[in-house]
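Got a structure for you, questions after.
Of the protein chains in this complex, one is absent; all others appear in place.
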Amino acid sequence: MEQEAQGHAGYRVHVEEVFEGPMDLLVHLVKKNEVDLYDIPIAVIASQYMDYLKMMKGLNIDVAGDFLVLAATLAHIKSRMLLPCCEEDQDEEDPRMEIVRPLEEYLRLKYAAEDLSLRNQLDWDVFARGAPEIAELSEEPSEDLVQVSLFELIDAFKRIVRRVSAEEFFHITVDTISVKSRIGEIVDFLEGRDSVTFEALFEGQVTKGQIIVTFLAILEMAKSQVIRIMQHRASGVIRVFYG
Amino acid sequence: MDSLKPIIESLLFASDTPLTVDNIRAVLETGDRRSIRAALESLARDYDTQKRGFFLSEVAGGYQLRTRPEYRQWARRLKKTKPARLSRAAMETLAIVAYKQPVLRSDIEHLRGVDCGGTLRTLLERGVVRVLGRKDLPGRPLVYGTSKRFLEMFDLKDLNNLPTLKDLQEIGEAWPNDST
Partner (left out) sequence: MDSLKPIIESLLFASDTPLTVDNIRAVLETGDRRSIRAALESLARDYDTQKRGFFLSEVAGGYQLRTRPEYRQWARRLKKTKPARLSRAAMETLAIVAYKQPVLRSDIEHLRGVDCGGTLRTLLERGVVRVLGRKDLPGRPLVYGTSKRFLEMFDLKDLNNLPTLKDLQEIGEAWPNDST
């Protein structure tokens, strides 16, 4: 890769092709130096890490900010190791643990990823039957069950968004969805009853957010005339009528 | 030939369409016609003598594994007990109902640009969409929303757990004309 990069002036390599990320580079260095993960010579590793960053910059590789964050962490650990403060009977733990722990966790998951990729993968190592003789066998599909993933639903939505201008969708936010959700609950509550008191709709709504959402839901429902809101002239009780 | 048999069987098994002797030869690269034919005959005999659930059918100039006719009734019943899939049109309609509820049929049709009566009826019949009420407009049109069944189907605790456009944006979805 080195010769290649030198051969082409202006040739840019994404750092992902070299090291997926800073943790990957660190793993590589620990491995290359054949050092004990639990006793990393931090000065050596930190300086090699910096050399790599310099080299990558020299090769016009985009070095992401993540690499610099880890470089700073390594430098910090190195400086703490130099401080004579923590000699014997130290209460303070080895400063290197700051990097060893995540490294350990990362390695364990890397092994897991390797194990996974060694399994017999469907549609690569093994193949199942497609939907054979489907025309012959599928008469009428079952009525009551439907199988789709959430992602398919989102995909369908995406297709529509692509076709329609975005203004139609700008108001889809977490808040409006909370309101929609509450509308559903209110309809559940109203089903089978003609009317309920306004207050009844706030039962169990304790937080300020819940109350606001319930109120917005009632307004929205009144606006789309799913409900009617009436006040009794004499008692002043507000009732919500369904349908 | 002994090793040819299981390999050819695996090809027949994995193929969605009938395979000709030449198809098989092309995959195996080696292998003369005669031994392929012999392996196919031997497989066909195996299926018959061992009373397997399928047989080797010679169709359209090729060979295909098929469910044995006497067991078709079971296979048919299996299809019936299996969940049906929603069509693309139904998915789009459902997505609009989910994200835009409470919504009118005319709103859905405005967004999809086509008549949605049929798909809406299917969704109502399947119980994933329900009528929330009527709107006080000329003709008192029905207002639609999703049902509890919808949440179950997508394994959602409530509608708040439905991913929003913003969530998708965050994992790097490219949205056209983004304004969210």
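Residue numbering begins at 1 within each chain, and the chains themselves are lettered A and B in the order written.
Just so we're on the same page, a residue touches a chain if its C-beta (ideal position, glycine included) is under 8 Å from a C-beta of that chain, and two chains touch if they have at least 3 such contacts.
Note that the structure is a prediction, hence the values are computed from the model and not measured.
*Asks:* Who touches the missing chain here, B:Val21, B:Ile36, B:Leu65 or B:Met153?
*Replies:* If we include the chain that is not displayed, B:Leu65 is the one touching it.
*Asks:* Which of B:Ile7, B:Ala44 or B:Leu124 touches the chain that is not shown?
*Replies:* B:Ile7
*Asks:* Identify the residue among A:Lys31, A:Lys54, A:Arg193 or A:His232 that touches the chain left out of the display.
*Replies:* Only one of A:Lys31, A:Lys54, A:Arg193 or A:His232 touches the chain omitted from view, namely A:Lys31.
*Asks:* Determine which one of B:Ala60, B:Leu78 or B:Val114 touches the chain that has been left out.
*Replies:* B:Leu78
*Asks:* Under the stated touch rule, tell me which residues of subunit A contact the chain that is not displayed.
*Replies:* Subunit A touches the missing chain through residues 16-24, 27-28, 31, 37, 64, 66, 70, 102, 104-117, 119-133, 137, 149-151, 174.
*Asks:* Could you list which residues of subunit B touch the chain missing from the display?
*Replies:* 5-15, 19, 23, 27-28, 46, 51-54, 65, 67-68, 71-72, 74-75, 77-79, 81-82, 155-157, 160-161, 163, 167, 170-173
Note that only the chains that are shown with their structure count from here on.
*Asks:* Averaged over CA atoms, how far is the centre of subunit A from the centre of subunit B? Could you give it in whole Å?
*Replies:* 28
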